[in-house]
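Removed: one protein chain of the complex. Kept in place: all other protein chains.
Right, chain A next:
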C-alpha cells in the first residue's frame, strides 16, 4: 500500500538578485547607527592605530568617534569657517584639517587647541595630508596651488602651481615620502615629487576629479570624477587601465576594502557600489537615504561609515558571528540525549517476536483534509496558512491540486460572504504574479461562474469584484505596453544585426549573390575537363 503523497509545493526560482559570496559578505552588517551632524559630512577618516577611532568632518567641526560609541569621544571646534579633510597621521597622534578660511590647522588628538597653524593659502583648503615620513604636510587649495609644509617649523617648503582649477583631492604615497598625487577640477591628475619642482606625471580624467585612491601596492591609482571611476597604471606611465561608469550622478568618494579585493565608490545618486578589483564588475550595491559625500571603511571591514549631504552619519557594524549563534541557541532547547536513545539500544533476543512500528507520515493540515477528500476545508486551511505566513505558493499549490482532481468547483462553491471575500482578497493579491496567473485565472473564472447569481447582494463582494476588474484592466494595459516595447525592440534588433545567410543544402554553395560569380568561374574548369 502506497502512502499518501502530499501536495507538492513547487519551488519557484528566486527572482531578482542572485546570492553570491559578495552579497553574503556585504549584507552581513547590522542595522545602521545614524547620527545627526551639524552639516553635510564632507570627510571621514579612520585612525590607523587601534582602537580605530574615526574623524568626521562636518561643517565647522571635527568629531572623533570611537568604534562603538554613538557620542563623539572628542570634538575640535576651533574653526572659523567650514572645516575640510580632517586626517590622522600614520601614528594616530596628530590630526590635520583644512578650512574655508585658508588656514590649515594641526591638532594633537588628545588636545583641543591647534598645535600649529599653517597660513599661506589664499583660498579654502580642501585637501590636507601627512607625508609618509610624518614630518610634512601636503595641502591643496582652491587657489590652484598645492604646498608642502614642515610641521616642526610650520613653514612652507614648496609650492606647486600647475593645476588650473580648484584642487579638491590628493593623497600622499605611503611608501615614498616625497611622492604625492593631486586631482583638480581642471580634469587632471598630477603626480608630484618633492625633490623636483615640477609635476612628474599628468593624466587627464576627462571630468572634474573628486576623489583619489592609491592601491596599497601603489602601482595603480584610482580616480573618481563625474560619473566615471578610472584606474590608472602608474608603472606604465599613467596609462588608463579601465573606466567604470556605473553611477548616474557624480561620484564623490572612493574606498578600498581591507583585503584590497574590493573597490567601493559612493556617489550623489545615493548608492555605494562595490567592484571586484579583478574584473571591475559591480558585485554589490548599497542604497542610502541621501546623496553621499564621504565614505570610509574600518580596518577588516568591521564597519562602513557613510556621510551624507543631509548631515547624517550612518555607521554600519559587521555582525558578530558568535553573537548571532548564541541567540538562536538560547531559543531552542534540545531534548536530552536520553530521549533519543531510549529503547534504541535494546538488542532483541532470539525468541523475541519483533513488532515493527510503522513510521507515521507527517502531513500538513491541508494534506490531511485532501486525503479525506474534504476539499473545501483543505482550501480554507491553505488560504489561512498562506495569508498568515505570506506564502501564497501553498494556497496556489492546493488550488492546482484541487483543479487536477477536478474538484476545484466543489471547493469554491457554497461559501458565505466572509469566506468569499477572503478568497477574492487572495486572488487580488496574487493573480498578477506571473507564476500563479494561469491557475488563479481558472479559479477566478470559476468563482464568477458560481456566484454570478448573487452579484449585487453584498456590497463588500461587489466592491472587491470591481477592484479585481480594475486590476485586470491595468494588467492588460501593462501587457499591451510591454508588447509594444517588445515590437519596437524587435525592429531595432532586426535592423541593427547583420543578416546572416544560412547555406541552403549546397544548392548554390555560398550565398545567393555569389551564384553568378561561381557560374562564371566554373566555365574554365569545365573546359579543362
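The definition used in the following text is that a residue touches a chain if its C-beta (ideal position, glycine included) is under 8 Å from a C-beta of that chain, and two chains touch if they have at least 3 such contacts; residues count from 1.
FYI, contacts and distances are computed from a predicted model.
Hidden chain, UniProt protein name from the list "glutathione transferase", "WD repeat domain 75", "Transcription initiation factor TFIID subunit 5" or "Sorting nexin 7": "WD repeat domain 75". Checked against the full complex, the candidates A:112, A:319 or A:405 give a single residue touching the omitted chain, namely A:405. Among A:21, A:71, A:287 or A:352, the one in contact with the hidden chain is A:21. Screening A:4, A:38 or A:478 for touch with the missing chain picks out A:4. Contacts to the hidden chain, counted on chain A, fall at residues 1-8, 10, 18-21, 24, 370-371, 401, 403-406, 438, 502-509, 512-513, 515-516, 519, 521-523, 525-527, 529.
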